[in-house]
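Excluded from the complex is one protein chain; the other protein chains are retained at their positions.
And now, subunit A:
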Amino acid sequence: MLAIDVKDLRKQFKVQKNRAGLGGAFKDLFKREYTEVTAVNDITFQIPQGEICGYIGENGAGKSTTIKMLTGILVPTSGELKVNGYVPHRDREKFVKGIGVVFGQRSQLWWDIGVIESFHLLRKVYNVPLNDFNRRLDQLVERLQLGELLNRPVRKLSLGQRMRCELVASLLHNPAIVFLDEPTIGLDIVVKTEIRDFLLEMNRQEGTTILLTTHDLQDIEALCSRVIMLDDGSIIYDGGLEELKTTWSKGREIQFQFGESMSVSRLEQLTHRLNVSWTRENEYTAKLFVPHEVNFSEAMGVVVGGANIRDIKIFETNTDDIVRGIYQTGSADAGGGQTEQPQAEAQQAGEKESVLS
């Protein structure tokens, strides 16, 4: 069965046009002009039960708008929508009993009362039997190590602690589908990892379907078997993460450390028969960019045979670079090598990587 079935989903907003200047403001007062903005433009996708799907895109691409339609908060302008067997906005109250929602930027908990009080209130709101609730709560508290946090008021929790509590709050009623809107935003690496592990485990053990939006591609790499990429309201990629990487990485970078001082012209002379490029980092180190269409061993062979080398490092283009490339061109249709990202930029990105590693 499909957990989420979306067909030609569209959301348009009427946005008021503000004319410039005082005169414009007066005109606006009497006759307003509106422009229609299409936040989500006829998207179609299906997510089977038990899948973890990443939903990514730039700010303003329409991710949150989609999530809000899927969770019954917004009413779509047109299109068909079925989540967990319901049309979300039509049977809202029945529908939301079967889903869990976490908005990373907004708290679900009551600010002034203890965390446990919030949980008990949610139990009443969701009408969960006390036995089920206690069993579930014990499980979650143990798994996410919330023990001593339960009696503190939410306003005294750190962001990491709060986010773990938010997760528990959204899962107390044992939802079949969980929507996470930037669940790891602003968290440190320890909490991020903890949350990822937890989500993965829940997905494996209970078959919970998870749809998450994020700007942190490591979330996607750690969790998602599938990625949907959105740009300007339209889906530009829908498929596996590995596929995205292999079709989209433009090539590899190799960093050489030489035993003697090497000039760029000497290096270029070595590789003059191949379509590769060099960037010099300092007297002894330089980077070679090898696109996929160039034979890797041939490029290596030429350099290794022609220079005195002390060390070699190979960099795979990481997901961040790939996604940045796609965002910048705004399309995933152009083939891997043909994206018009300037070479220099790709190398710059690579450099950043080398600093980090």
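Here is the rule we go by: a contact is a pair of C-beta atoms (placed from the backbone, for glycine too) under 8 Å apart; a residue touches a chain by one contact, two chains touch by 3 or more; residues count from 1.
Simple rule for what comes next: contacts and distances are computed from a predicted model.
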item	value
Omitted chain, identified by the protein name its UniProt record gives, among "Polynucleotide kinase-phosphatase", "CU044_5270 family protein", "ABC transporter permease" or "CO-methylating acetyl-CoA synthase"	"ABC transporter permease"
Candidate in contact with the missing chain, chosen from A:Ile113, A:Leu150 or A:Val294	A:Ile113
Residue in contact with the excluded chain [from A:Gly54, A:Gly72 or A:Pro183]	A:Gly72
Touch list for subunit A against the chain that is not drawn	13, 16, 59, 64-65, 68, 71-75, 89, 92-94, 96-97, 99, 101, 103, 105-106, 108, 110, 112-114, 117, 120-121, 124-127
